[in-house]
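What you see is the complex with one protein chain gone and the rest in place.
Up next, subunit A:
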Amino acid sequence: MSAFEFLMQGLGTAADPMMLLYALIGVTLGTAVGVLPGIGPALTVALLLPVTYRLDPAGSLIMFAGIYYGGMYGGSTTSILLNTPGESASIITALEGNKMARKGRGGPALATAAIGSFIAGLIATLLLAFLAPSIVKLALVFGPREYFALMVLAFVTVSAAFGDSALRGLTSLFLGLALACVGIDQLTGQARLSFGVPELLDGIEVTTMAVAMFAVGEALFIAGQRVQVDDEVTAVKGSIWMNRRDWARSWKPWLRGTFIGFPIGAMPAGGAEIGTFLSYATEKKLTKHPEEFGNGAIEGVAGPEAANNASAAGTLVPLLTLGLPTSATAAIMLAGFQQFGLQPGPLLFATNPTLVWGLIASLLIANAMLLVLNLPMIGLWVKLLTVPKPWLYAGILLFATLGTIGANPSAFELGMLLAFGVLGYVMRLFGYPIAPIVVGLILGPMAEQQLRRALAISQGDWTTLVQSPIAATLLGIAALALIVPLILRARGKGEVLSQLAGDED
């Protein structure tokens, strides 16, 4: 069957009334949580994971897809209406979007972000659907060494290539890899780093660690700040609709943003916000109104927002086809799959096509729902922005611990949450990025397994790792991604790299 037929079949699955309801709940919750200040898509997905625990796999994953897309939409609302600099994910949107909102053009800014996100989500999800089968075919020729090389590349791009310090990125990554070693060895069954504690034999739960790092660590960090920045919500005045001129200035950035964002999300570098940054730079260069940039240019909202959503869909390409998470958000989504014993990858397309295609189709549906949900109901979401900080963070911690308790109601698990929360706080304090430690924890065991398989096949000959052209190329790119930024930073050109790094996903 062609991708088109599969997609139609998937739409059939996703159009089931129960599934539509799950998708609707997912997008609503995703938007509601994503819109809260300080919560990016990674945390949204991690916090809402427990909601899906008791559903059937299809329903749960469809709800999850809705949460993911909803979190992205919600995030853009926050960055347009709130003056918080350093808000993760859509920091670029905030540059122009917040300026527009202050000039009383918040409505059109929100509209161009929502419609741009819709168009980007639509095109990118279709691209995902049509690309996935060919990548799956390609993935079938991948052996352990190619997978290992791919994971090494993902490690490097997530940790060392972007951000302001290769040292701190690599330290975060290796801490994740160290934590990944805890538990029973997958191949020989020996207990590693468990120190006789039975709870450690199962290894460290990715969701506990992600929630601790993102929710608890962030709450501690914000609470400890001596200067409390008061977020100021800009009211949406006037019409929320875009006029003819806004449309004329928006549609090209939407399309350009989509085609910039998607490939970048799909590459094993999806973690960084390069897509939004490149889109912004492109729009700034191409605009006929350069004087408006920095003062609220609509192109500066339309392009990056589209790029942001397109790269979110792009991240799903390696996740679904190769089982390779390239961002913290994707790592948590992988944990969502794993709670049902599902391992995304080429095999899942063969063994459970209804599920995979139902998921892809539900992304299209979720996207359409979000457009309807966001534009007319914007007033409701804006109210969520005004939740006072004490209640906001009290609620975040309530839900963070709820997820951990729901997965495993033991004091030990809560102790881990507290310990990793403090670790996350210290890492934030000293400028260590969070994504590498999460990606290291989830990809570490997979990379180790592939490496040991590859070496078992070659009977211990390490050169096997570079003897396949694909693996050698991937490792070469990984080496370049490690070395080139080091040279750039040494020459004092590191600022661009640190701007490219996303804070959270």
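Definition applied: contacts are C-beta pairs under 8 Å (C-beta built on N, C-alpha and C of every residue); 3 or more make two chains touch, one makes a residue touch a chain; residues count from 1.
Just so it is clear, contacts and distances are computed from a predicted model.
> Considering the UniProt annotation of the chain absent from this complex, which name among "Branched-chain amino acid ABC transporter permease", "succinate dehydrogenase", "Putative tricarboxylic transport membrane protein" or "1-acyl-sn-glycerol-3-phosphate acyltransferase" applies?
"Putative tricarboxylic transport membrane protein"
> Of the residues listed, A:181, A:233, A:368 or A:488, which one is in contact with the missing chain?
In the full complex, the listed residue that touches the missing chain is A:181.
> By the contact definition given up top, give the residues of subunit A that touch the hidden chain.
Those residues of subunit A that touch the unshown chain are 50-51, 53-54, 164, 167, 170-171, 174-175, 177-178, 181, 185, 187-188, 190, 192-193, 195, 216, 219-220, 222-228, 389-391, 393-395, 397-399, 401-402, 405-406, 409, 411, 414-415, 417-418, 421-422, 425, 429-431, 448, 451-452, 455-456, 458-460.
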